[in-house]
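One structure below.
A single protein chain has been omitted; all remaining protein chains appear in their positions.
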Amino acid sequence: MTKNRLEAFSDGVIAILITIMVLELRAPAGSDLAALVSALPELAMYLLSFVFLGIYWNNHHHLLHATTAVSGAVLWANLHLLFWLSLVPFATRWMGESGLAPLPTATYGGVLLLSAIAYTILVRAILACQPPDSVLAVAIGDDFKGRLSLGLYAAAVPLTFLNPWITVAIYTVVALIWLVPDRRIEARLGAAAPPHRARGN
Amino acid sequence: MTKNRLEAFSDGVIAILITIMVLELRAPAGSDLAALVSALPELAMYLLSFVFLGIYWNNHHHLLHATTAVSGAVLWANLHLLFWLSLVPFATRWMGESGLAPLPTATYGGVLLLSAIAYTILVRAILACQPPDSVLAVAIGDDFKGRLSLGLYAAAVPLTFLNPWITVAIYTVVALIWLVPDRRIEARLGAAAPPHRARGN
Amino acid sequence: MTKNRLEAFSDGVIAILITIMVLELRAPAGSDLAALVSALPELAMYLLSFVFLGIYWNNHHHLLHATTAVSGAVLWANLHLLFWLSLVPFATRWMGESGLAPLPTATYGGVLLLSAIAYTILVRAILACQPPDSVLAVAIGDDFKGRLSLGLYAAAVPLTFLNPWITVAIYTVVALIWLVPDRRIEARLGAAAPPHRARGN
Partner (left out) sequence: MTKNRLEAFSDGVIAILITIMVLELRAPAGSDLAALVSALPELAMYLLSFVFLGIYWNNHHHLLHATTAVSGAVLWANLHLLFWLSLVPFATRWMGESGLAPLPTATYGGVLLLSAIAYTILVRAILACQPPDSVLAVAIGDDFKGRLSLGLYAAAVPLTFLNPWITVAIYTVVALIWLVPDRRIEARLGAAAPPHRARGN
């Protein structure tokens, strides 16, 4: 019950975040090719943020799927994650409007870094209320991808002041790392039972 | 479980897309009949996009209704579809503001074409994790309407540069083709069991 | 299953409509009492539209609660209703910005009238796929409140050109008529079984 409502609320917030960014895409200033081309960088930033939020939705989905118990701390850890994700449209807009100026690009990276930290906290809060040898604990393991992302984000923020394009390249690499859904959990669950088979429908 | 959350998330995104377009409808500039008349083309474009998103919601609903298993690839194919659908408000706004100029109208068609391709990919991804003789596979069959739509969209995009009204006429024809819900699936399911009877409520 | 998703999608759209109107409330131009007072008419229009959408959500909820089967025609009748409801924020904004000018106020009434007609169509489409002596058919009965509302709306639209305040008074009367939830259905269901008792939670 609580888990279902937590999922539904998180889905709602992420669905809105992923969608309202498109509200901020301004229609190109003219109706010729030059106008469309000049809108492309903003569209590319939208694509990047869409992919990041899609990754969070996907991993959040896998994470909750393997969760059997939810505590009050988990509710707040989840709201904390949603807070940082909610700043993604704001940071995307600022970065886009500034044309990849260093500080806005670093701020974007900071929002991604804090989202990743909040996700890590959420994972710990969930693990704390599972049995110690749970499917989830085994599936997460040493969380190599999670720690790698945190390191890459932390490196990307200062590198922005050298060259913002290095930072965007690092963000793209992190996105590619995660575009593969969290097969660790999927694989572990698969060993126990067919996880994605819809039951009773 | 996974299927339910996939449906809920897709419903959320489509509900938001279908609704935020109305946020972009500017109130007519005056309060007389001329002002209302001058707002009509934009209202007509809103109606067209509302119908397209409604068609996708309806077909998505029928598709998932007949689905029994969901894989990681399906999750991503679904996000891919939602990405192209999320550009519908942007393309609608640009087309409306430009007064049906060729490039914006062709871009609108391009977004519809890529949405249709993404839907086709989603259907294939879902079929790949069903048993080969599933109800869904039989119901989809040779997917005549799907292939016809793809062909019409692909033709409509270049024809825009001849005359944008041809293109709008083609979009309207495609909408009419699909306004009839996907009776193939409905009919097949109906043969097995009353599909739309709400269970246990 | 289908019924649940229909409810969820409708809830999503109505929740968004009821909420995005507040996005259009402009912050008062100053920070003194005069600025707040000058924002009051717009706040009153927001309250009226919030109440109307709340009434639709409430009645939609009672209607679907008593529904046991859903057809393809119901899906489209529901989308048709959502289309007219989606124009409520647009009409509210135009009416508010114009300071209750006749045409915008009549347009607002037209949107409410078409929403009420769409709701009537939805009720008919649902009744068409229930058994003839269903709880719902008995509960709806001769639909006195529904017909009364249609009549009042139809009268309100032309009366706007006499005096917009007459129209606003009529809208308020209709809202008050419906603020009482649809006790017909509730009462009938209550006779058969305790309808609002959450089951299995």
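Order of writing sets the chain letters: A, B and C. Residues in each chain are counted from 1.
Definition applied: a residue touches a chain if its C-beta (ideal position, glycine included) is under 8 Å from a C-beta of that chain, and two chains touch if they have at least 3 such contacts.
Computed from a predicted model, the values in this text were never measured in an experiment.
Q: Pick out the residues on chain A that sit against the missing chain.
A: The missing chain touches chain A at positions 1-5, 8-9, 12-13, 16-17, 20, 23-24, 67-72, 75-76, 79, 82-83, 86-87, 89-90, 93-94, 97-98, 101-104, 107, 129.
Q: Given the full complex, what residues of chain C touch the hidden partner chain?
A: On the side of chain C, residues 7-8, 11-12, 14-16, 18-20, 22-23, 25, 27-28, 31-33, 36, 47, 50, 54, 57-58, 61, 65, 179, 181, 183, 186, 194-199, 201 touch the unshown chain.
Methods note: only the chains that are shown with their structure count from here on.
Q: Can you tell me which chain lies farthest from chain C, using the average of the Cα atoms as each chain's centre?
A: Of all chains, A has its centre farthest from that of chain C.
Q: If you average the CA atoms of chain A and of chain B, how far apart do the two points sit, in angstrom?
A: Roughly 26 Å separates the two chain centres.
Q: Counting only Cα atoms for the centres, state how far chain A is from chain C in Å.
A: About 37 Å separates the centre of chain A from that of chain C.
Q: What parts of chain B, by residue number, touch at least two of the other chains?
A: Those would be 8, 12, 16, 20, 23.
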